[in-house]
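Okay, handing you the structure first.
Complex shown without one protein chain; remaining protein chains in place.
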Amino acid sequence: MKLKKMKQVTLKPHMTVNELLESMKEGGFNCHRVAKATDLFTLMIKESETTTFLGLAGALIPGGMRNIIRMMIEKHFVDCVITTGANLSHDILETLGPSHYHGMENINDEELKKMEISRIFSTLIPQKAFIKFEDMIQKILDFIPNEKLSSRQFIYELGRQIKDPNSFIRAAFKEQIPIFSPSFADSILGVQAWLFAQNHPLQIDVLKDHSEFSQIVYESKKMGAIFLGGGVPKHFIMNGSQLNNGLSYAIQITMDRPEHGGVSGASVKEAISWGKVAPDAQWIDILGDVTLVLPLIIAGVISRT
Amino acid sequence: MKLKKMKQVTLKPHMTVNELLESMKEGGFNCHRVAKATDLFTLMIKESETTTFLGLAGALIPGGMRNIIRMMIEKHFVDCVITTGANLSHDILETLGPSHYHGMENINDEELKKMEISRIFSTLIPQKAFIKFEDMIQKILDFIPNEKLSSRQFIYELGRQIKDPNSFIRAAFKEQIPIFSPSFADSILGVQAWLFAQNHPLQIDVLKDHSEFSQIVYESKKMGAIFLGGGVPKHFIMNGSQLNNGLSYAIQITMDRPEHGGVSGASVKEAISWGKVAPDAQWIDILGDVTLVLPLIIAGVISRT
Amino acid sequence: MKLKKMKQVTLKPHMTVNELLESMKEGGFNCHRVAKATDLFTLMIKESETTTFLGLAGALIPGGMRNIIRMMIEKHFVDCVITTGANLSHDILETLGPSHYHGMENINDEELKKMEISRIFSTLIPQKAFIKFEDMIQKILDFIPNEKLSSRQFIYELGRQIKDPNSFIRAAFKEQIPIFSPSFADSILGVQAWLFAQNHPLQIDVLKDHSEFSQIVYESKKMGAIFLGGGVPKHFIMNGSQLNNGLSYAIQITMDRPEHGGVSGASVKEAISWGKVAPDAQWIDILGDVTLVLPLIIAGVISRT
Partner (left out) sequence: MKLKKMKQVTLKPHMTVNELLESMKEGGFNCHRVAKATDLFTLMIKESETTTFLGLAGALIPGGMRNIIRMMIEKHFVDCVITTGANLSHDILETLGPSHYHGMENINDEELKKMEISRIFSTLIPQKAFIKFEDMIQKILDFIPNEKLSSRQFIYELGRQIKDPNSFIRAAFKEQIPIFSPSFADSILGVQAWLFAQNHPLQIDVLKDHSEFSQIVYESKKMGAIFLGGGVPKHFIMNGSQLNNGLSYAIQITMDRPEHGGVSGASVKEAISWGKVAPDAQWIDILGDVTLVLPLIIAGVISRT
């Protein structure tokens, strides 16, 4: 075994994020891994034959990640997005203007309820934002074609109607990057779609997602993925990757633990046994809050590409 | 503030689980909480006006929880189940005989892949079990009615076809306990349903779940929930509970952290601000592996009811 | 590789803890591990040639574990104890009567301060208990011999003075089980010892602990350890075990993570590389709150031995 010496991380005033990453790469633990992930994601982007999948789970927009996700789409850092319904809902919520507020986790929740403010750990959302959301989404749904749609087609049509240039759904529409949301029914967007469907002919067929997604998988020469959190998006991408010899590249950022067997905290390495990650893949598991890790990686990547 | 003194937990040889829980109730931290949750779940069961919802997420059957979940359904401890597709898939997998094996997390995953064995942390599943699963599920799908089904109706029809008395899907069919799986498409069961639907007229309408679920919610005098893990099942139940003044009772068992805002680790208390849990609700957050906590609680409950 | 089939955990009314453990052993993840740890600890106790070390870290007595620790000492389940100063302090605090109270983590801490109540997550301690503690400990210190003492000798002399039969320090004195506390200076006991030493000739020599501890290590035919939490106690035992070919048995119960390199969350397996655990050792890592896991294991052990 040939060992590579570490160096101690060194800082200097006014250094760039990229310079910080270069020094962090010499260090250990997650410091090293975030820097290595920046290298790996840069490689994935440069390699034109790799189809890169982005998994979005967790409270990403209440954490401030909307612009970064949009930029990853606009710059074609990723070729296909799989998301929970919540991230779609919060993206649409923000098209009405900033609707998230700084708060604290120790606020009295009974008081918040009386004030009609909802809490996501330390982020607050006034309920009136959701009422505006409902009005707007019902108007948008009127423009959705009256035919059986996959979640991807449905989201594509949403993107066509959204005017806010900061929306990642809008950006994906413009850039022709497919967004899938196999569990979108479980979200406030899903509830609105259901309400609309009570007296309109909206039809969404989640099984159709598999047809479209497997097509993308089969057409990929190599597959890479960056997982922000776990959940359905991670599971869906991993499941698909089995059809094409597994991911060649994978970056996972999560705070979840592996020991109880849940998919969200499972190591990338475990996926090798399933054929979901190739035995010779390059991959990095990062233990950290996405809101802290993603800005670092992407600030590094855009300084290199 | 009137304070209640703790006592130190005391053990004796050959004590019953119920006696252990009585003593653990005097202690602190999770020891106390698991005992309190046993009391609370017993109360929820006894209160006939409470509709109790069970959320199933994570690797519950690879953890050995199948019989306990089935028993919770057979004994009508719960009135409605919301699950990920994975738990449905593993329940059906087990109808073919025990298909999970003891392993370790440090096994070489490349070797496992060559041996065609898949790993879920320390649990192993030979791939041949999945092949048998596919054969069986394709045969079962032939019997599913040719009409637009909610996930609940689809799972109900699966339950009709399953013969294994240890299956919780089967038990729910027999006991007329509804099971919803809003994200079931994202599972090996979902993939099989999709394959079947390529040349058969299977139709699944996830928006229909909302119609059926909201009906159950509206008809509930009081609502209670026990969340095993988080994910879509927790989110779906919490979302529904808003329609009926929030949960009056809630027990959450999870290893996930709250600090990054994801729904799986969010405290029950936070849901009060959303109107998903009633301000005067009784609730308990337990930090622990479900495989360790659930057997204790249910062994206590069945000794009392 | 010969695989062992799992079975699903099965419960019955009025079952004993030992019966529950037998069934949990068939399951997966931490459920399986707690049952296996019960087997392993039973083996360690029965094997007369094994010297068993107990590491005590974290808020064990505020969690209700005092009687269980005392029983482990009285029954000679362990041969040597290494603890933080906090566990000594809380043991002595309880000799004045129960001084811990049930609380909640969401209490207003400013209000608590005004009420002179201190909080340890969900456990509360009125400050007046600490004042009584100070009075008592100053009286006890008068009886400590005026010579250079290791932490073990100091704690032994404390045990001689303590009358409460529920004290684990007392039990260790009576049973001649050595207790070391290399970091005891960092505790309210340590502060009291310092105050006393301002005008009394108390001398404590922490380097002397190494002389006495290494003697115990060298005299051990085989070494085993059970680590409740990590910290100094784990590090101290592990460091000593290097002198004698490493631990032959190890059980670790912790909630800490390994990914950032801290000793408290480090896997037992990692210690093999250091020679702190023997390559052929039997060991089990359990992810869980000690207050939940320890009562289960010890209730099982006392039903078998």
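Chains: A, B and C, in written order; residue numbering restarts at 1 for each.
Heads up, the rule we're going with is that a contact is a pair of C-beta atoms (placed from the backbone, for glycine too) under 8 Å apart; a residue touches a chain by one contact, two chains touch by 3 or more.
Quick caveat, the model's predicted, so the values are computed rather than measured.
Participant: Among the options A:39, A:94, A:109 or A:186, which residue touches the chain absent from this view?
Facilitator: Of the listed residues, the one touching the omitted chain is A:94.
Participant: Which listed residue, C:35, C:202, C:225 or C:286, touches the chain dropped from view?
Facilitator: Answering carefully, the residue with contact to the hidden chain is C:202.
Participant: So that we can see where the missing chain sits, which residues of chain C does it touch?
Facilitator: 57-59, 62-63, 86, 105, 107, 109-110, 112-113, 117-123, 182-183, 185-188, 190-191, 193-194, 197-198, 202-207, 209-211, 229, 231-232, 235-236, 239, 255-266, 269-275, 279, 289-291
Participant: So which bits of chain A touch the chain we can't see?
Facilitator: 1, 3-18, 20, 23-24, 26-32, 34, 59, 61-68, 71, 94, 98, 100-103, 106, 115, 117, 121-124, 126, 166, 255, 269, 287-289, 291-293, 295-296, 298-299, 302-303
Participant: What is the set of chain B residues that contact the non-displayed chain in the whole complex?
Facilitator: So the residues of chain B touching the unseen chain are 28-30, 106, 257, 259-261, 287.
Everything that follows uses one rule, which is that only the chains that are shown with their structure count from here on.
Participant: Please decide if copies chain A and chain C contact each other with the same set of residue positions, more than half shared, or with different positions, and reply same or different.
Facilitator: same
Participant: Sort the other chains by how far their Cα centres are from that of chain C and give me the top one.
Facilitator: Relative to chain C, the chain whose C-alpha centre sits farthest away is A.
Participant: How big is the rotation, 0 to 180°, that puts the C-alpha atoms of chain A on those of chain B, in steps of 5?
Facilitator: Rotation angle between the two copies comes out at 180 degrees.
Participant: So what's the Cα centroid distance for chain B and chain C, whole Å?
Facilitator: About 34 Å, centre to centre.
Participant: Taking each chain's centre as the mean position of its Cα atoms, how many Å separate chain A from chain B?
Facilitator: 26
Participant: How many angstrom lie between the centres of chain A and chain C, each centre taken as the mean Cα position?
Facilitator: Comparing mean C-alpha positions, chain C is 43 Å from chain A.
Participant: On chain B, where are the residues touching two or more other chains?
Facilitator: In chain B, residues 59, 62-63, 117, 121-123, 255, 269, 289, 291 touch at least two other chains, as defined above.
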